[in-house]
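Handing you a structure now.
We show some of the complex, not the whole, and keep each chain where it was.
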Amino acid sequence: MSLKRPHLISQLGHVELLTPKLEETLKFFVDSVGLEVSDRKGQSVYLRAWGEFHHHSLKITEAKTDGLGHIGWRAESNEDLMDAAQFIEALGCGEGWIEGDIGHGKAYQFRSPGGHLQEIYWDVEKAQIPEEKKSRWKSRPQQKVERGMSARRLDHVTLWSNDVKADREFYQKLGFKHNEAIYLPEPLNKELGAVLAVSSLSHEVAVFLDAEKRFSNLNHVCYALEDRSQIFDAADLIKENGYKLDYHPAKHAAGEGYFFYAIEPGGNRLEIYAGSPLYFAPDYGPVCWEVTENPNDVYTEENIFARDKVANKN
Amino acid sequence: MSLKRPHLISQLGHVELLTPKLEETLKFFVDSVGLEVSDRKGQSVYLRAWGEFHHHSLKITEAKTDGLGHIGWRAESNEDLMDAAQFIEALGCGEGWIEGDIGHGKAYQFRSPGGHLQEIYWDVEKAQIPEEKKSRWKSRPQQKVERGMSARRLDHVTLWSNDVKADREFYQKLGFKHNEAIYLPEPLNKELGAVLAVSSLSHEVAVFLDAEKRFSNLNHVCYALEDRSQIFDAADLIKENGYKLDYHPAKHAAGEGYFFYAIEPGGNRLEIYAGSPLYFAPDYGPVCWEVTENPNDVYTEENIFARDKVANKN
């Protein structure tokens, strides 16, 4: 008999990015990605995509370096929030309750084994939409933004970690599905990457190995477009607006997302994504991707023409 | 404090259609919709879309008239299956256990208030893919079918019911989210339609009022394409193949799906769908669509240019 999977979390609520260049990072996300500003406070700005219902999905905060501030998970209910807090505390990685932040209520904070600060909350503020931006479509929170690439919603966050296995097991205990696994075969048998989901998305969080801590704690944050046909134009826009692409438009082998990578002015990597299929089965994964010491060889055989640059770096 | 929502069901597993013209219905789904045949037994044929992982998502069975045979829901786990059976039995609508069917294990059967036969199961057979159809993409069950419109997966089923409110409340008890509501305003205050989801899809089941039982028990079954850009070509194909469209390509107001309706040779209505956004929040709905006695007036004002022909019929 299968073990019952807990459903403590309903969605990836928000991600906080640190940036040494707050105004330039803000301009990038507003003008090029097409996000809307919900609020500003102190050294932070709160943003949301036009297709999102809650107050913000991105918080950018001025800091000395780029990287991840924290990840915010929305619980499935208030009762689930309480269960989650108790469960995480018992695991010994709790950091305790905070009163909340602009846009959401009290939150329980914790650190995953890889050291990433996270929080879980239930009470959330709906996006306040000015009258002139309200949509005639009742099932969308506001009119589509016709600015930059008009990204529709936050999709996932991908982290660097020095212990992928420990992180992966931690997320699984919280109810995440382990959809895809990237590893070195025997005799090394090392886990290089894990792709995990709380919903039918391919993943809300992925973790990749940075054993020597060469990088920041953040591999990338990812926003989704409506349609894979928009990927090429969006990549083009990034270049026309004077920013750098870190990977040209292509298709991931894992999860089959059409994507490209860009670097925002503060130094964080942004993925733009579309067309990844949905995975409903709790026992879908893990799909296993075996890589060798020479990833180029591997990817020729395994990944067809799409290359996963992230994994290549391991 | 919110009540905790049960998670008994992970996905809409399959739908059984009845047809007085088995071979013609089969040809329609194989050649035009692009489904694969998994098996045949007696007067039934079992089919799946190329992007689906389990044995079948459609069972077509010869019968005197068209309509719905039954709906199959896959549980979230075996323990959830047991919980669901106990819960449904207590509600008084259980029909008892069956040993299963080709493609899945033991199932608990029940009837919703509207009289639709349904079942819930956990054990499922994975699709058996012949060697020459295996894909180089590890995260897809088989190669994409280049036949007909290459539908990717089952999306939802929409039912006619003579008591929408009772049906809606029943699904909510089983943990479905009530995402959208269609109703007549005061003084009639009648519930005409309900759109309900178990995952982040807009809906896996919808129920519309047929107070006088003019229609069969099935409004339509819906398969999804990969991309909204494929909707026009797919509708064209239906006509080129000699079948009838019941509604030309358009966009639904509720759920914002791009769609068209076709009639398969057995008489059942098929919806083809793409581009509906995802709804993650457990407290998202219901978005309320108020209609009047004259739906044409309503839809001009409320639904922008997209018309929901289904609701129009009420």
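Each chain carries a letter (A and B) given by its place in the written order, and its residues are counted from 1.
In the analysis below, contacts are C-beta pairs under 8 Å (C-beta built on N, C-alpha and C of every residue); 3 or more make two chains touch, one makes a residue touch a chain.
Source: prediction; values computed, not measured.
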{"item": "Total copies in the full complex, given that 2 are placed here", "value": "4"}
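Going forward, only the chains that are shown with their structure count from here on.
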{"item": "Chain centre separation (subunit A, subunit B; CA means) in Å", "value": "30"}
{"item": "Subunit B partner contacts - residues on subunit A that touch it in the complex", "value": "1-5, 7, 10-11, 51, 53-54, 74, 76-80, 122, 136-140, 152-153, 180, 199-202, 226-229, 253-256, 275, 277-278, 280-282, 284, 287-289, 302, 304"}
